[in-house]
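The complex appears here without one of its protein chains, the remainder shown in place.
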Amino acid sequence: MFDFLLGVAVVATLYGILATSLNLQAGVTGLLNFGLVAFFGLGAYATGIASIHGWSWELAIVAGMVLAAVAGAAVGLLGRTLASDYWAIATLALAELLRLVTLNTDSLTRGAQGITTVKPFFPDLGPTQRDLAWLALGLVVLAVCVLIARRVTEAQVGRVLRLLREREALAAAMGHNVVAAKVRVMALSAPMAALAGSLYTHYFIFIGPQQLAPFGTYLVWTMVVVGGLGSAWGVIAGAFVVELLYEVTRFIDDVTGISPESAGGIRILVVGAALLGFLFFRPAGLIPERLRKLHAVR
Amino acid sequence: MGEVLSETLVVGTELAPIAIGMTLVFAAVRFANVAQIQFATLGAYGTLLAGSIVGGPLLLQTTLSILGVGVVAVGLYHAIFKRLLTRSPSTAMIGSLALSILIGALIQTITGPQPKELDLPLERGIDIMGALVTPNQVRIVVIGAVILAAVMAILRLTSLGRAIRGVSANPELAAAAGINVGRVIDVVWLMAGALGALGGVFLAIDNQVSLEMGFQLLLPVFAIALLGGFGSPGGAILASYVLALAESLVLRIDFGKLFGGASALLDSSYRPAVGFVLLLLVLLFRPQGLFGREAQRV
Partner (left out) sequence: MLSAEGVSKHFSGLAALQGVDMEISSGELVGLVGPNGSGKSTLLNALSGFIRPDAGIVTFHGERIERRRPWDIAKRGLQRTFQLPAQPQRMTVLEVMLTGADLPRGASLTQSLLRPRRVRAEQAEAIERARGLLDELTLLELEHHAAGSLSGGQQKLLALGVALMSDPDLLLLDEPTAGVNRSLRRALMSRLRAVNDAGTALMIVEHDIGFVSELCARVYVLNKGEVLTSCEPAELAGDPRVVEAYLGTRKRRPRPAATSREAEREPRKVPS
């Protein structure tokens, strides 16, 4: 039981990083990114592909983050041409496109069977100790990401983003380059998702196209909505709560005797019910974003 | 040549109803309903359901399924989207993404993840202009063309069609002019559900019934809606065939020979991507699509 919860906690910290990334985009800036899983995938596959060729895993992580930053900036730039609804669809479609590419370029990505050559971290530790080490690593990385997110959100950069999420025209009229702002927030937050992807791959020692399906985005959106869109701590809470919920439902087929394949569907239903439920009844989330009352502090 | 033509006609006719449904809903209630693609999946699975409950000829099964999905669509609007739309179109979009995944999960829970086939009699192919076409494909194109023409006739020539256009242009004005906006919106959702289901039925007849049907349609249907201009049914029809043609052609291009090497064709699973890449190119040069109105923001 403890081991199970420990494993859940590790994965939850990785999702927390993803949630922080999405929160910067959707919560702070109002960008409907339905393709978050693509940035995750860039990091994950950078790590995976590097492991096939025996390249440095550190460089792979960096490469994944750089790739994601560039991709994020490009997608943000797309916001110049596309209004928010269409931009959302475009991100969903681009993520699907990436999944198709990973599925079909066998020579590069090993196609549908995925990559299993990834080097595990902490190879000399026993399973429980390894998970504890991972938890520590995950929490540290998460803390850094949250710190970055908070500093950006509280400063003028974040203020402009928060204005543009509600009143883009007002922000433009106030002298702020709204396109550049969107590009910057994407370029800042996408690498976080990529880092989460790389870490995920090192943890599970596997990456495959299935991980790039829209379900990943959907899960993180649920975490962000349940936790509190726009609230840095809220989305972390959401990540832990939803991840726990999702993992606990793993035992449904044991408890109820439904076939495992059908049980898979139920797990998704439970998560979806949480998302819709919160959208309906508590859209501000578990820990709602608070109004920032400023005081002149020297 | 004959193959390209027949593929274009068949695929275009399969996609067009789904795209029209999406575009009608967007015009009437102003949000991009991601769940539209799942109306197709529901149409296909609904036919199986009708077959097992009611039996009878295929025509009966499909009609029941199509009508059923139409009613479900209206129900979903009232139960979920109407409420979410009062918050914002973005909230409704997130909800529609959640719903899409939920529908897939629900079907998976009930029927399991294996793809299924409709119970169709085996028939000999027909040779038309050098292409081998099944009689069902001919039926799809003919019936589809008739229905599409009927839909366009309804939209252009009847008072209902005028009412729909009025509501799409300006709901307050339409209400002031005595149009029952609520009922018009219900009709639009009924049509969107039924048309989506029709597309799904066509796809089920031509291929198979699977859980992935919906998300495989994601890229093409949105590409069509964006190409044809969100809100323009005529544009959606035309764009469907343009897209089908593009898919047919691109998948036949031998990229290997083009670059002077060994034969290298795009894998057919890239099919959904063709439309999307085409779309990106169009968007770069003509953001409002082929027929759309000024759908971009400042």
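Chains here go by letter, A and B, matching the order in which they are written, and residues are numbered from 1 within each.
Keep this in mind: contacts are C-beta pairs under 8 Å (C-beta built on N, C-alpha and C of every residue); 3 or more make two chains touch, one makes a residue touch a chain.
Nothing here was measured: the structure is a model prediction, and the numbers come from that model.
Screening A:Leu82, A:Val152, A:Leu195 or A:Ala232 against the full complex identifies A:Val152 as the residue touching the chain left out.
Contact with the omitted chain, checked across A:Leu31, A:Leu78 or A:Leu188, is made by A:Leu188. Of the candidate positions A:Ser56, A:Thr128, A:Asn177 or A:Thr256, contact with the unshown chain belongs to A:Asn177.
Here the missing chain is touched by one residue of A:Arg162, A:Lys182, A:His202 or A:Arg267, and it is A:Arg162.
Residues 148, 151-152, 154-160, 162-163, 166-167, 169-178, 184, 188, 230, 289, 291-298 of chain A touch the missing chain (whole complex, contact as defined above).
By our rule, only the chains that are shown with their structure count from here on.
Only residues 31-32, 34, 80, 83-84, 87, 89-91, 93-95, 97-99, 101-102, 104-110, 112-113, 215, 218-219, 222-223, 226, 230, 267, 269-270, 272-273, 276-277, 279-280, 283-284, 287, 295-298 of chain B touch chain A when the two sit together in their complex. Partner chain B is touched in their complex by these residues of chain A: 30, 32, 34, 81-86, 88-90, 92-94, 96-97, 100, 103-104, 168-169, 172, 213-215, 218, 221-222, 225, 258-259, 261-269, 272-273, 275-276, 279-280, 283.
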